[in-house]
Structure formats: C-alpha cells, structure tokens
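Let's look at chain A:
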Amino acid sequence: MGILEVSNVNKNFGGLKALHNVNLDIEEGTIHAIIGPNGAGKSTLLNCFIGKLVPDTGTVNFNGQSLLGIKPHQINQAGVSRVFQTPEIFMDLTVLDNVMISCFAKRDGAFSFNAWASVAQQTDIREKAEKMLEDVNMADKSKMLSGSLSRGDKRRLEMAMCLSQDPKLLLLDEPTAGMARADTNNTIELLADIHEKTKITKVVIEHDMHVVFSLAQKISVLAQGTVIAEDLPENIKGNAKVQEAYLGGAH
Partner candidate 1 sequence: MSEIKATRRGVLKSGIVLGAGVAMPTVLTRPAAAAYMNEPTGSSVTLGFNVPQTGPYADEGADELRAYKLAVEHLNGGGDGGMMNTFSSKALKGNGILGKKVEYVTGDTQTKSDAARASAKSMIEKDGVVMVTGGSSSGVAIAVQGLCQEAGIIFMAGLTHSNDTTGKDKKANGFRHFFNGYMSGAALAPVLEKMYGSDRRAYHLTADYTWGWTQQESIAKATEGKGWTTVNNVLTPLATTDFSSYVAPVLNSDADVLVLNHYGGNMINSLTSAVQFGLRDKMVNNKNFEIVVPLYSRLMARGAGENVKGIFGSTNWHWSLPDAGSKAFVKSFGEAYGFPPSQAAHTVYCQTLLYADACERAGTFNPCGVAEALEGFKFDGLGNGETEYRAEDHQCFKDVLVVKGKENPTSEFDVLEVVEVTPRAQVEYAVDHPMFAGGDLGTCNPGA
Partner candidate 2 sequence: MFTLAKNDKLLLVIVAFFTLLAPIILNPFPTESAMAQFNAGYPDLMQRFVIFGIFAVGFNILFGLTGYLSFGHAAFLGVGSYAAVWMFKLLSYNIVPAMILSVVIAGIFALIMGFICLRRSGIYFSILTLAFAQMSFAIAYSVLSNPSFNLTNGETGLQVYNDDPQYLKGDGPSTTHLFGLEMRETFTLDIGAWAFQFNVGYYICAIFLLVAFYIAIRIFRSPFGLMLKAIKTNQTRLNYTGLNSKPYTLFAFVISGMYAGLAGGLLASMDPLAGAERMQWTASGEVVLMTILGGAGTLVGPILGAGFIKYFENIFSKINDSVLHSWFSLLPDGLENAIVWVLHFFVGKGWHLTLGLLFMLVVIFLPGGLVDGGTRIYNWVRKPRNPEPAEEGAQASTDQ
C-alpha cells in the first residue's frame, strides 16, 4: 500500500482524452518522478491530486483519504504540500514571515482567530522558522523582502515553507523550470540533501532528464494521457516505448 494511490483515473476535455486509465502507486519515503513529453497530461494529473480538477472516473487516495474535490487548504492540512512551477511566495513579506506563516498553519490549523497575541512573541514558531531557514542556508536573508530574492532563493524559500510543515507528501511541479544550470544543480543538491534528512515522500513532475535521473528512485512515464512505463530509473533509460514516446513526440 503506497501513500498516494491513483487508480483508473480518466479525464476528458470535450472530445480530448487528457488522462486515460491512469494508475499510480507512490511508495512512502521515495522520490517518485512523473515524466513525459509536452501535452502528455502531467499537469492535468497534478491538478487532480490537489483538488483543482475532478476526474471523470477513478479515485485519488492519500493515506486512505480521498483527495477529490476538496479545497487546497484541506489537502495541505491532510499533509500534502506543493511547490509550484514559478515560486509562489508572499512577495511583500519578509523571508522569515513567509516561513512563520507556514509554521502557524501547521500549529493552529486552517483558521485561528489569534488577533491578540504578538507575532514577535511566538518564540516557538520563530525558532522553528529560523531553524528551517538555517537548514536551507537562508538564515542571513531572513529580514529581506522575499520579493527581492533571486529566483533560486525564491524556490529555496518555497521549499523551506513546505518543509517547515513536516508534510507527508511533497508535490514538486517542475522545480527547476527556467533555472540556470548552476541553480538547477543547487536545487538538486538541496532536494537530495533534504531527502537524506527527512525521507519525506516526493512526487516530482519534470521533463529535465538531468534532474529526474539525479533524484528519482522510481519513474512513471506519461504519454498521451496513459502511463506507458513505471520502473526504476536505470530500467527506464533503456525502455523502448519511452524512447519512442520522446523521440517520436515533440523532440
């Protein structure tokens, strides 16, 4: 039994079959990559994980609980965190505030009318956030406005925000998209490092092969809405169907 189970998911847009009988089983504690050429249905699948889309048929279960049609904050509170393709952070707030918000959400739940306490005096939250920033090597930037960070640092911050909540599952949507090579490598290192420490289950959606093969412990290949292969990285490399999908497809 995996931590995230996707079974028989179908999704049609008009006449277009976006997802066709998709089955996935994500094992706890692994980094599982979902790859595929453009238009293969990766984003559609991800949107089904996070409640944005409801599949026509099939189920998506996280720890035995269905994720279909529930609100983003409920998904998060259930233990699923998400990293976006372009970093989504609170640009007008400081780096420290960003992480503290995550910590508050973890401690106090989806809503708490905590209007009388002072943020500055929530020492447990502050210490936790500062510790988290140290872990991602951003302690020196904690007072900066997060909007003024470099793109790599924004990604780092977003990651810190997710990790500070000790999620059971981390969804990463093309975490290195649009990054320079150096930044990409940094991110890979960071992710590997984090995985070493926390063993949080991660689902990475990516088409940069370099990233995928440096990180993933298991890979599912999506093409034209169907999973055409699911295997260990070394086996995927030699898979004929995969090669055909990539070479015969967009590239």
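Please note the rule applied: a contact is a pair of C-beta atoms (placed from the backbone, for glycine too) under 8 Å apart; a residue touches a chain by one contact, two chains touch by 3 or more; residues count from 1.
The set was built so that all candidates are chains of the complex that A comes from, given by their letters.
Since the structure is predicted, the reported quantities are computational estimates derived from the model, not experimental observations.
Participant: Given the candidates 1 or 2, tell me which one touches chain A in this complex.
Facilitator: The single touching candidate among 1 or 2 is 2.
Participant: Which of the residues in chain A come into contact with candidate 2 in the complex?
Facilitator: Residues 50, 71-73, 75-77, 81-82, 84, 88-94, 97, 100-102, 104-106, 108-122, 143-145, 148, 161, 165 of chain A touch candidate 2 in their complex.
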